[in-house]
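Encoded as structure tokens, the structure appears first; notes follow it.
One protein chain omitted, others in place.
A and B label the chains in the order they appear, each numbered from 1.
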Amino acid sequence: MPVGALEKRKAYLAMGGIGVVCAACYLGLSLQLPQGRLDQPGPGVFPIVVGVLLTLASLVTIWEGWQLDRREQIAMPVGSDLRRLLGLIALLFGFLIAMPIVGYIVSSALFCILLMRILSDLSWPRVLAYSLAMCAALYGAFVSFLKVPMPRGIWDFWQ
Amino acid sequence: MNSFAKSTLAIIIAGAALSAGVATAQEYPSRDITFLVPYNPGGATDPVSRQFASQLEKILRVNVNVENRPGGSGTIGLGVIVRSKPDGYTIGLSDIGALAYQPLINSGLAYKTPDDYQPIVKLSEQPIVLVVRADARWKNFDEFLAEAKKNPGKMRVGVNGLRTAPDLVIQQFNKVSGTRIVTVPFSGGGGEATIAVLGGRIEAMANSGAGNLGHVRAGTLRALAVFTKGKYEPFPDATPVGDSYDATLGSAFYVVGPKGMPPNVLNKVSSAALQVVKSEEFLKFTKTHVYVADPKDSQEAKADILQFSKTYVDLLKFIEQR
Partner (left out) sequence: MTTVDGILYGLQVVFTYQNLLAALAGALAGTMIGVLPGIGPVAGIAMILPITYSLGPTAGIIMMAGIFYGAMYGGSTTAILINMPGESASVMTCIDGYKLTQKGRAGAVLTIVALGSFVGGTVAVAGVMLFAPALGQFGILFGPAEFFALTAGGLMILSRISGGTLAAGLFPMAIGIMLSTVGQEAVTGYNRFTFGFNDLSQGIELVALVVGLYGLAEIMLVVETVHRRVRPVKVGLRDMMPTRTEFRRSWAPAGRGTIIGFIFGLLPGPAATLSSFASYRLEKAVSKHRHEIGEGAIEGVAGPETANNAAATSSMVPLLALGIPFNAITALMLAALMVHGIQPGPLLIPNHPEIFWGVIVSMYVGNLVLLFLNIPLIGVWVSMLRVPAYIFLPLIVVLAVIGSYSVRNSIFDVYIFLLVGIIGYVLRKLEFQLAPMVIGMVLGPLIEKHLREGLFMSLGEVSVFVNSPIAITIWILVLIIMTFGIQRALLERLFGIKLGKVALGGNE
């Protein structure tokens, strides 16, 4: 069972570091917002409070990371697990980028077919049959019946 | 991809190309029209949109599907309309705030002036009504105004967010009458300002009349004034402010489409739309739902929007000076 590992301490420190950078950028932007007066507090007041909170939270994260035992590990996927995970993410990006262009029907069908293929050893005809049946059912329920206006993309001219 | 998938795709593409050819050859409208509403379902604009859509359906003899695209004070949905293909199959509702006010304060929009979109028809207006608690010490608007003049910056009027229609008309009133009535935003929907008035936390509230009609009729709230010229039928006891001051900004609703629609399409849809807003059925609807009917064709609607725009520019200068 191939399982990779990452030192939890490093991950915490990295997370806290990202948090501090985020908070700094966020605070910088917040200071440019109108602050208003006490009787007319502007949109910039609350973000400053939030920015300070995020800075504190990030510092606490770094502090806790610092205290962590170096032996504590986080299980990370490697090998085929990692490939499947990255496959899912890539497919999702593809699905969502394609949806406004080629429309919901085509993109969701392709997504189902490919994801099912990644997740199983089924033959192509069965994958196609299952996916298309599933997508047709979802389309019927949500788009035809409940009239959720999913993007039609290039099929816009079509009924 | 194996040969099966390839051939499936080929068939789909071929079929699509075929039906595209058929679609353009037919006369407008040959398929469903999408009517975008830039607010939440259940918002003040929803009933009027659905009424308009259902009547338009009967005239154009195709389905007119109402779609809600809320967010950004109505600018998100209007942006979708502006950017859509000008084929007459995507039109939608917009209100004067999103059309004329937002471009003044928001530079990232897809439109700036009425030249960037196509006004089709003006649907209706909704005046702003000023209400107080039924047991308030001001019996009429004059008493309220007298106290406001005596205590500048102390009388508080609840509105549903700053720079919304109720806030703007109060600011307009401040400008022309030289008073300083304070507006307090209650952005969680009209209900919060109502409970603040009922609970005695603020002196009054201003909003479109529909939200408070139930309370006024029940005698828990009293309508002091309405920002119109002449009486406003649903609130016969409210003083029409417009008769003595030039403060009559309210909400106004229009149907718009993307610019560059072919003349035959534009003619067909705008004449059908005008027919709807001038119909008995639509006038009856506006009356029961506390709108004021104001049918205007696309040219008049455009002039109307430009007029609002000018008022807003002056008003913004006034607000920023303070």
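The definition used in the following text is that a residue touches a chain if its C-beta (ideal position, glycine included) is under 8 Å from a C-beta of that chain, and two chains touch if they have at least 3 such contacts.
The structure presented is a predicted model; accordingly, all values stated were derived computationally and were not measured.
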*Quick one: which of B:K122, B:R163 or B:R222 touches the chain that's been left out?*
B:R163
_Option touching the unshown chain, where B:K58, B:K85, B:K139 or B:K154 are the choices_ = B:K154
*Looking at B:I33, B:V132 or B:A196, which makes contact with the chain not pictured?*
B:A196
*Kindly note down the residues of subunit B that lie in touch with the hidden chain.*
40-43, 46-47, 50, 66-73, 75-76, 79, 105-110, 153-154, 156, 161-164, 182, 184-192, 194-196, 198-199, 201-202, 210, 213-215, 217-218, 220, 288-289
*Please identify, in ascending order, the residues of subunit A that touch the omitted chain?*
1, 8, 11-12, 15-16, 19, 22, 26, 29, 33-34, 37-43, 45-47, 50-51, 53-54, 56-58, 60-61, 63-65, 74-77, 80-82, 84-85, 88-89, 92-93, 95-96, 99-100, 108, 111-112, 115-116, 119-120, 122, 130-131, 134-135, 138, 142, 146-151
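Following the convention adopted for this analysis, only the chains that are shown with their structure count from here on.
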_Interfacial residue positions of subunit A with respect to subunit B in the complex_ = 106, 113, 124-125, 128, 147, 149, 154-159
*Show which residues of subunit B lie in contact with subunit A when the two form their complex.*
2, 4-5, 12, 16, 19-20, 23-24, 31-32, 34, 65, 67, 85, 89
